[in-house]
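Every protein chain except one is present and positioned as in the full complex.
Moving on to chain A:
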Amino acid sequence: MAAGVATWMPFARAAAVGWLPLAQKTMPKPPVDKKSRSDEILFVNVSGLRFQTWKNTLDRYPDTLLGSSEKEFFYNEETQEYFFDRDPEMFRHILNFFRTGKLHYPRHECIQAFEEELAFYGIIPEIIGDCCMEEYRDRKKENQERLAEDTEAENAGDAPLPPDATLRERLWRAFENPHTSTMALVFYYVTGFFIAVSVIANVVETVPCRPIKGSIKDLPCGEKFSVAFSCLDTACVLIFSFEYLMRLYAAPSRCDFARSVMSVIDVVAILPFYIGLVMPENEEVSGAFVTLRVFRVFRIFKFSRHSQGLRILGCTLQACASELGFLLFSLTMAVIIFATVMFYAEKGTKGTTFSSIPASFWYTIVTMTTLGYGDMVPDSIAGKIFGSICSLSGVLVIALPVPVIVSNFARIYHQNQRADKMRAQQKVRQARIRMAKKGATNAFLQHKEDGGLQDGDGDSTPLCVKNRSAFEHQHHHLLHCLEKTTNHEFTDEVTYSEVCVTDSVGFRTSRSTSLSSQQGATTTCCSRRAKRRAFRLANSTVSVSRGSVQELDTLHVTKTPAGTQYPQSRSSLNARTENLKLNCDDYTAAIISIPTPPANTPDESLPNSPAIPGILRNSRSSTFNTQETVKISSL
């Protein structure tokens, strides 16, 4: 149970007096409290630092080490204190949690040490208070990422291959991690060198060289030394092609490799050469061919295999794509507006450079980014006015918001991430806390199942009753009193749904076996309570199997979670016939002819009558029971 509730237990139990006049049954006996109720001061010695606290303080959280009987294992008889060989500084925080109900995360402590302490003392980290939760989460995530990176680096790199690795695996390994073998390293550097050579060659071949003897015009070096350059180009392309083919062969998944960015870059880098080979020396096509040579510059991107930084840059751009897109959009808007205005303003001018709106785009962009080339200049007065407005607003529209947008979006992006992160974490947190709470409620149902609610004799508890704290005893007694007051019992969702489904099935003779219709019936039949306290258990699906056809005259009464183990019940026949709770899973029979008394109903006054409907008509006036067993086979 959660914080501090143990303190209020006496009050809650006292308030149960208010139910007494309404109770339709006698209240169960309260649990006998064997220990004395007076409070005492406990001594806790943590590695030499002595703490003292009230016993009640520790009892507040019975599901922790200090609150349960587990601390008895650490009790030192000689010194009459509980000794823990743990960090005394951390214990201070643990003890404060018991005292105040809020767990704080000490910022100067290592997160793993803190978590270990919490695990030792049986406290789940989810109850860290909101004040410290974010810090805790951030540090934890950071830590996890760092550890993940470390392990990844360890694993990825240098673990030796199994000795029976195929050539393919070895090759792939060599390509991906060049540090593993000398050959791979050599290959790595050789390709790097050739990439550089190729790029430099591309650049240099356009530089004008001294003209050959006899002509005046400057020639680009590419044409002067065309043989040399083409040899170089051919060599580079051959090496790149060889590398690409080797990678393709070695790749564990060829499709994935072929689709990866790096492979696309590789292909684009070598394609122009092959296209050039294939294409004839044709005048028309050579223009296009020249364009293709531009793609040779993409060879520079091959460096990203060699450079981590380039890869990170690429990832960053990818991540910021939406922000950049919005920026572009807003700029486009401004450009279009001003271009239109300038065009119409300059329309009247003779010989104007503003020949069309798209032509004005160039002017607008150049003016707004404050470049001002001066190749397009407005002549008319209106044009000049709007031109100056354009350049002024250019500063506002482009120069100011760009950093603001960038920083804003970075902030909003992180905030959103944080909000989503927190929401996701909150859900997980709540789920875990709900699980712990559910544990408490399930504990009651489990306790009933174990037969712990027998009023008969308080001393001889059944062997299967687990050891529970005094608090749990009292809480279960309280819930039991409520059950007696209202003459209804707590069940869990699964049982309830099953019962409801059988309830509804009894009415219908339809042959529909679709689960949706069953669930529909469930909701209509059982959605009577206005307030839905949805108490979702892990598997909340109604698993009603209609596949098996049972024999007509047997009832399979499986062990029901509630209400079957009241051997002492003095209640009337009416109440006990409810024990014929039929587990929907095995029960698809037709009208039952002979009632098989359930194994653990001690009530012998159940008359043997040929038809169950007959019996149950005599029972409680609630029509519920009759519906429960009038079942028609639906198969």
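Keep in mind that, in the parts below, a residue touches a chain if its C-beta (ideal position, glycine included) is under 8 Å from a C-beta of that chain, and two chains touch if they have at least 3 such contacts; residues count from 1.
Criterion: contacts and distances are computed from a predicted model.
Engineer: Looking only at the UniProt record of the hidden chain, which name from "EF-hand domain-containing protein", "COMD2 protein", "Tubulin delta chain" or "Pyrroline-5-carboxylate reductase" is the right one?
Structural biologist: UniProt lists the chain left out of the view as "EF-hand domain-containing protein".
Engineer: Per the definition of touch given earlier, which of A:69, A:291, A:355 or A:486 contacts the omitted chain?
Structural biologist: A:486
Engineer: By the contact criterion defined above, which parts of chain A meet the unshown chain? Give residue numbers in ascending order.
Structural biologist: Counting only chain A, the missing chain is touched by 1-2, 4-5, 7-27, 29-30, 33, 37-39, 54, 56-57, 99-101, 399-400, 402-404, 407, 437-438, 440-441, 474-475, 478-479, 482-483, 485-486, 488-493, 495-496, 499-500, 503, 526, 528-529, 531-535, 562-563, 578, 581, 622, 624-625.
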